[in-house]
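Just one protein chain is left out here, and the rest sit where they should.
The chains carry the letters A, B and C, assigned in the order they are written, with residues numbered from 1 in each.
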Amino acid sequence: MYSFVNDYSETAHPRVLEALVRSNAEQHVGYGLDRHSAAAAAYIRDACGRPDLQVHFLSGGTQTNLTAIASMLRPYQAVISARDGHINTHETGAVEAAGHKVFVQPGQNGKLLPEEIAAAVEYHWFDQMVQPKLVYVSDSTEWGTVYTRAELIAIREVCLEKGLYLFLDGARLGAALTADRNDLSLSDLAALTDAFYIGGTKNGALFGEAYVIVNPLLREGFRYHMRQRGALLAKGWIIGVQFEELFSDGLYFELARHANQQAAKLSGAFVDKGYELYVARESNQLFPILADADAERLGAEIQFGKWEKLTDGRCSYRLVASWATPDQAVDELIRAL
Amino acid sequence: MYSFVNDYSETAHPRVLEALVRSNAEQHVGYGLDRHSAAAAAYIRDACGRPDLQVHFLSGGTQTNLTAIASMLRPYQAVISARDGHINTHETGAVEAAGHKVFVQPGQNGKLLPEEIAAAVEYHWFDQMVQPKLVYVSDSTEWGTVYTRAELIAIREVCLEKGLYLFLDGARLGAALTADRNDLSLSDLAALTDAFYIGGTKNGALFGEAYVIVNPLLREGFRYHMRQRGALLAKGWIIGVQFEELFSDGLYFELARHANQQAAKLSGAFVDKGYELYVARESNQLFPILADADAERLGAEIQFGKWEKLTDGRCSYRLVASWATPDQAVDELIRAL
Amino acid sequence: MYSFVNDYSETAHPRVLEALVRSNAEQHVGYGLDRHSAAAAAYIRDACGRPDLQVHFLSGGTQTNLTAIASMLRPYQAVISARDGHINTHETGAVEAAGHKVFVQPGQNGKLLPEEIAAAVEYHWFDQMVQPKLVYVSDSTEWGTVYTRAELIAIREVCLEKGLYLFLDGARLGAALTADRNDLSLSDLAALTDAFYIGGTKNGALFGEAYVIVNPLLREGFRYHMRQRGALLAKGWIIGVQFEELFSDGLYFELARHANQQAAKLSGAFVDKGYELYVARESNQLFPILADADAERLGAEIQFGKWEKLTDGRCSYRLVASWATPDQAVDELIRAL
Partner (left out) sequence: MYSFVNDYSETAHPRVLEALVRSNAEQHVGYGLDRHSAAAAAYIRDACGRPDLQVHFLSGGTQTNLTAIASMLRPYQAVISARDGHINTHETGAVEAAGHKVFVQPGQNGKLLPEEIAAAVEYHWFDQMVQPKLVYVSDSTEWGTVYTRAELIAIREVCLEKGLYLFLDGARLGAALTADRNDLSLSDLAALTDAFYIGGTKNGALFGEAYVIVNPLLREGFRYHMRQRGALLAKGWIIGVQFEELFSDGLYFELARHANQQAAKLSGAFVDKGYELYVARESNQLFPILADADAERLGAEIQFGKWEKLTDGRCSYRLVASWATPDQAVDELIRAL
């Protein structure tokens, strides 16, 4: 039975595994100082059009988030996030364990609004309160929505006005940048954020995220932070080799596009059959609202997750398409509908 | 110009200072192991009707909150608080700096509701989320409201059902236990909470809080926690002497009663003159809603603080009466109204 | 030019990569709840002769050390380590970043002595000092030395007497358990420690360590700790598949034995040529003392690392053989000597 539970149910794209097998004959320098990591970083800098960027490879999303955020803040400073932000709800308090408050605002469809950022800063007006210093957004968001260029510029402007850093969690950046509604590029991210990461785990890699530091103030000592958090892999080239393969010829975006297309087909089918979506689909996740009987019937054919109990008693569900989702699985689901 | 800004604008009740002067001739054992601290702890245990309680003296409220909470939780566990809880808004992220998430619920007039506690636990259902393990309430609350016995019992029951500890911040416990609406006693607190503290700073002492540990599971090593957080005063007897004086003959409650009475007079006067209170006054704080002109006019006569901008554009203000508030100041304010 | 700099210069044993390629066709459940992780854990429990053990898979050594140690200690408790212990010198203060002091004793050839443990406990006699609660040893040690059964029993006894947990870092456990001098088995470790880990990164895996919790008191909530520290891989089966392959038929120990044999040949050659070893070789690392000219000459043929400047002005160097070290590299080095 095919699982649409998430986009990290498959190990890795065959070309990624082949690249690892290929490089297995060599000896490598440890801790990310190898030539594959250097090559991967160069591809990423090229894709951003910025030869000066610092690129680091970490093994997972939570690790990247906690290491990055801890590296940016002084002990009394806080990060602003939408309520549904991954750091707020699904990382077992990793940011707080590193000593920092996550100040939450409601957000809209998973996206943080510029006026919420401004309000958060104004609310914290004196030294008995934490000092917000960082804005956390993710693209795509936990709701599968994506930021437009205009939206990100508006956030950037309020950050500049309020003296805040902007960090973009790109665990699903591939899906975001290849979404129909998207008009952002990697260059834009390098121009509009202080740091962001490009997720590999959910887009074709075995694991691994490429953390890109734009703001020179945030670069000093980052390898120390990684090492201290257990985020500097001894065999760092294992991530380097994967990103080298994914970025050498656009494979990364090709895989993300596939995930979005499969999700679009699914989403279209749900809508055609008269199902409501909790939020309009924009990338590789969809959130249909299903009556219990429908959920049960579908659940006999495919796997997917319950999301939220709605106030009217119905439930929303989540289906995620991945780089690996075959046409057959999509067709079966559509038939089952 | 008299200040109603808070209840910690005066140094200490004269009897407290005299007790310090009196004991100044003696040499004392350090770090809270002296006979005055022992005597003060005995008075408190007596007042609670529980000879087994562990009592520690710490120098301030934030310090007590952070040390107590950090001593109760494992790294991945969180504390549930009303949004207005002092630990959430006015301690510069002290709990997060100790590594723990403060999970907030809206609360009602500053009070946390039993159903909010249950909902918080149900929301955190698996290991990618923090695990709520502790409930934080304060009595009186940041809104000056007080818990009734029935309300605290209801909270206790949900704590027992969900396997949570209950900690009561008593920075203003004197004002709470002498409020008209109050039907709780120190014995009740010892029966219904796992730990609580009796605030001295805001009720007649120079500084100092008496932290009472009820649950034996929470007692082990607490002096180590205090020492590590810088919360174990070298001259611990300085707090012991004060609490000995405050609890030897009921002075503590007499002072609190005075504060409440002065606040009642002020509150009555505001209501008589047609002013609205943001929340009904229950202890020594009141929150009148004032038009800008009224606030300015009153501000020429007495000092008080702006509290919140309301959605209709008006503002609420806070006035606090203390153990030291003289009748004259109250009368002047009433005249000014 | 072959590198003897460490035992993590090669990606993974071909069988490990093949197992990953093989399982790439399947979909898997995330976060270590998959069948490969379960199978790997079962192999490890079998090898320990203990069906009750809890086994978790983490991605690296520092991460395992910091997550394990943080899960065992209360905030005021400390871990005792030999000065050369990895947690003390080579993890960028990861244990301190999690809030705990590493109390160091000199040790002997990298090994902690029972009398040093007892002395550490006696030294910390009151609540102005941290409370030692955990002993950290590694087998093999940073000096490549291995503990005998009698030595580990003596350490266990002092731990029991002093109320300490014992944690064994097995980043190089394969090399230790296949050393000539070794008389310990996995069953012994399960009988003598409270927790230990079996290192994959340095013995044939791409990465990954299997953390084995023996003491039931240390099991509760460990997945929360992992998640919070970023140590729970989304695609947890990637480590599971590797350990399944390594432990299905003894490959793990076969690889370690090879590393030790190659190191024995190297070590023999150094001794035959009259070179002094800083410490007698026991596993896959050797520490010859070389004059500058010799070091330079050898460095033209093979890669290896400088270790320490000795008091007499000479330097010790480190050479490490791995599961992958080919005979040819060993022969070339011997020729170069």
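Keep this in mind: a contact is a pair of C-beta atoms (placed from the backbone, for glycine too) under 8 Å apart; a residue touches a chain by one contact, two chains touch by 3 or more.
Remember, predicted model here, so these are calculated numbers, not experimental data.
*Asks:* Since one chain is left out of the picture, which of the remaining chains does it touch in the full complex?
*Replies:* Across all of the complex, the chain we cannot see touches A, B, C.
*Asks:* From the list B:S37, B:Q63, B:T178 or B:Q262, which touches the chain that is not on show?
*Replies:* Considering all chains, including the one not shown, the answer is B:Q63.
*Asks:* Can you say which of A:G60, A:G85 or A:G99 touches the chain missing from this structure?
*Replies:* Within the whole complex, the residue contacting the unshown chain is A:G99.
*Asks:* Given that one chain is not shown, which residue among C:Q27, C:Q54, C:T92 or C:N260 touches it?
*Replies:* Touching the chain that is not displayed is residue C:T92.
*Asks:* Which chain C residues touch the hidden chain?
*Replies:* 75-76, 78, 89-93, 96-102, 127-130
*Asks:* Could you please point out the chain B residues that touch the chain left off the display?
*Replies:* These residues of chain B touch the chain that is not shown: 2-3, 6, 8-12, 14, 17, 20-21, 23-24, 26-30, 59-67, 91-94, 97, 201-202, 206-207, 224, 227-235, 237-238.
*Asks:* What does the interface between chain A and the hidden chain look like in terms of residue numbers?
*Replies:* Against the left-out chain, chain A lists 31, 70-71, 74-76, 98-99, 127-128, 130-131, 221, 223-225, 227-228, 232.
One rule holds in what follows: only the chains that are shown with their structure count from here on.
*Asks:* By number of C-beta pairs in contact, which two chains lead?
*Replies:* Comparing chain pairs, contacts are most numerous for A-C.
*Asks:* Just give me the whole-number Å value for how far the CA centre of chain B lies from that of chain C.
*Replies:* 50
*Asks:* Nearest whole angstrom, what separates the Cα centre of chain A from the Cα centre of chain C?
*Replies:* 33
*Asks:* So which stretches of chain A touch two or more other chains?
*Replies:* As it turns out, chain A has residues touching two or more other chains at 91-93, 97.
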